[in-house]
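As you look at this complex, bear in mind that one protein chain is not there, while each of the others sits in place.
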Amino acid sequence: MKLHRDYTLTEIAQLVSGEAIGEAGISSTGINEIHLVNEGDIAFVDHPKYYKPTLNSVASVIIIDQKTDCPHGKALIVHPEPFNAFNFLTQHFKKEIEQQLSPDPVIHGSAKVMPGAYIGNYVKIGERSIIHPGAVIYDHCVIGDDVTIHANTVIGSDAFYFKRRENKHDKLISVGNVVIENGVEIGSGCTIDRGSTGSTIIGEGSKLDNQVHIGHDTVIGKMCLFAAQVGIAGCVTIKDNVVMWGQVGCAANIEVGEGAVVYAQSGVAKSLNGGQTYFGSPAIDARLKMREIATISNLTRKL
Amino acid sequence: MKLHRDYTLTEIAQLVSGEAIGEAGISSTGINEIHLVNEGDIAFVDHPKYYKPTLNSVASVIIIDQKTDCPHGKALIVHPEPFNAFNFLTQHFKKEIEQQLSPDPVIHGSAKVMPGAYIGNYVKIGERSIIHPGAVIYDHCVIGDDVTIHANTVIGSDAFYFKRRENKHDKLISVGNVVIENGVEIGSGCTIDRGSTGSTIIGEGSKLDNQVHIGHDTVIGKMCLFAAQVGIAGCVTIKDNVVMWGQVGCAANIEVGEGAVVYAQSGVAKSLNGGQTYFGSPAIDARLKMREIATISNLTRKL
Partner (left out) sequence: MKLHRDYTLTEIAQLVSGEAIGEAGISSTGINEIHLVNEGDIAFVDHPKYYKPTLNSVASVIIIDQKTDCPHGKALIVHPEPFNAFNFLTQHFKKEIEQQLSPDPVIHGSAKVMPGAYIGNYVKIGERSIIHPGAVIYDHCVIGDDVTIHANTVIGSDAFYFKRRENKHDKLISVGNVVIENGVEIGSGCTIDRGSTGSTIIGEGSKLDNQVHIGHDTVIGKMCLFAAQVGIAGCVTIKDNVVMWGQVGCAANIEVGEGAVVYAQSGVAKSLNGGQTYFGSPAIDARLKMREIATISNLTRKL
């Protein structure tokens, strides 16, 4: 999330009542979850396992739960609960941004929003797009031109992102959105979660069949085809021209290369190279999988 | 289902025009499907295979399709179609209960029901809960405090419970409900069926991602996490702190122990012990499954 203005380190430390360390003159221009962090961003870390990658990331200001050496050219804000502090800041900045905007959705005159569809605040809908009955577009989502969204599809529900505590789960409050690029068609009963702090993106000309699920912060390339009941977890990158057949699942934080084809019901557990065909759960090269299936079959018939 | 008052054996036999046998002075305080039966309940059985367990259950009054010896301290009602008689009784009792209640939903002033959400009769919604657009809450469901239900999720649709006849399926008419306990979050596009005669329960602090399906009379414990597109059949018991990754399926009438973790796309066909990690369809110990996958891979590459 881009901030609406630059914030000084002192301002941020005061907002969360934390202790600032390091480059005092640094200013923040954005805030993002670590997977999406850009230069100038505020990020957070609350587990020693992730100290090193977070401190070495391009983040400029890091909210951290323990005093530690601050890398050169960055600043730390020490806070007992970085997760909560981060939630507080994203909510704060979001409100400030919203105060400068009109909440009315901007729907092009040539677009068609059918009865029973729900369009949230700050939503944009482009030319000639059609939103079918019962579709729900949450606040801040952006729908391009020539997009079709079929009935009862949900665009922009919250990221499934929780931190386990003793007796409850704390939620990372989503402040991102979904961007549907031009020429996309999305079937009925799909669910596409918004980014935690950034955008979940469906690339130009991609087509999703019914009951497809796309997790938060996932970026789908251009001209992809996803058959029905495909489920893609959060923080996944799918390159252009990828084909996923029905009921394929894809684990979080991985990348699928350009032009990859994944056969039905496969489970993509690791990143896949482009230009190849995959099958199985976990998904491997499709021809190898076919040979494995033949191996088992032959062995069984011999017994 | 608890009855609104005690019923004598004679009253019940008359309601369904059946023949009463056994303990004439017995009174009924509830009516339940055999999986959920309590002392004082009316139950039914219409297949010789299930005579013994039903007659030996804690049910007080059993509607049965054949004259048989009545166990001590119980009563039987002989009826040519126990399934139909049971449907008749649950409908009758439900109407009597509803006549004593106001149908208006009771929604706490701090709860937020968004436009396009549908709230059925006799529904209760607790403090600070949010029902997003397009969500549908069927009659009699109970939503606790601090619950979030995302867009187009359905709470309380009918149990998928049919009896096959010659040329049709007779439906066990659902009279139960869904109870969503405090602090639960349910994603978009989920479907949670109500109990046939009891309650489907989502335990305190549990979080469900998008497009999760929960069958009738299933009880989910506290602090569980279910990723997207998980499907749990009816009459399942999931204990506390269970984690199910994406697209996991779980067969009917089984139990998953506390703290079990089930990897993505697994199919849980039998009850699982708690505290362990599972993978595969059918799901087995995850490390063993990984070894099986290696076995096949090694054998195939050798050939």
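Things to note:
For clarity, chains are labelled A and B in written order, and residue numbers in each chain start from 1.
Just so it is clear, a contact is a pair of C-beta atoms (placed from the backbone, for glycine too) under 8 Å apart; a residue touches a chain by one contact, two chains touch by 3 or more.
Being a predicted model, the structure only gives us computed values, none of them experimental.
Checked against the full complex, the one of A:Ala151, A:Ile173, A:Ile254 or A:Leu288 touching the unshown chain is A:Ala151.
Contact with the undisplayed chain is limited, among A:Ala24, A:Val58 or A:Leu299, to A:Leu299. Of the options B:Lys49, B:His72 or B:Lys168, the residue whose C-beta touches the omitted chain is B:Lys168. On the side of chain B, the interface with the absent chain consists of residues 116, 118, 134, 136, 138, 152-154, 157-158, 160, 162, 164, 167-169, 171, 189-191, 193, 211, 213, 215, 229, 231, 233, 247, 249, 251, 265, 267, 269, 281-282, 288, 291-292, 295-296, 299, using the contact rule stated above. Not every partner is drawn; the one left out touches chain A at residues 114-116, 132-134, 148, 150-152, 183, 185, 187-189, 205, 207, 209-211, 223, 225, 227-229, 246-247, 264-265, 281, 293, 296-297, 299-300, 303.
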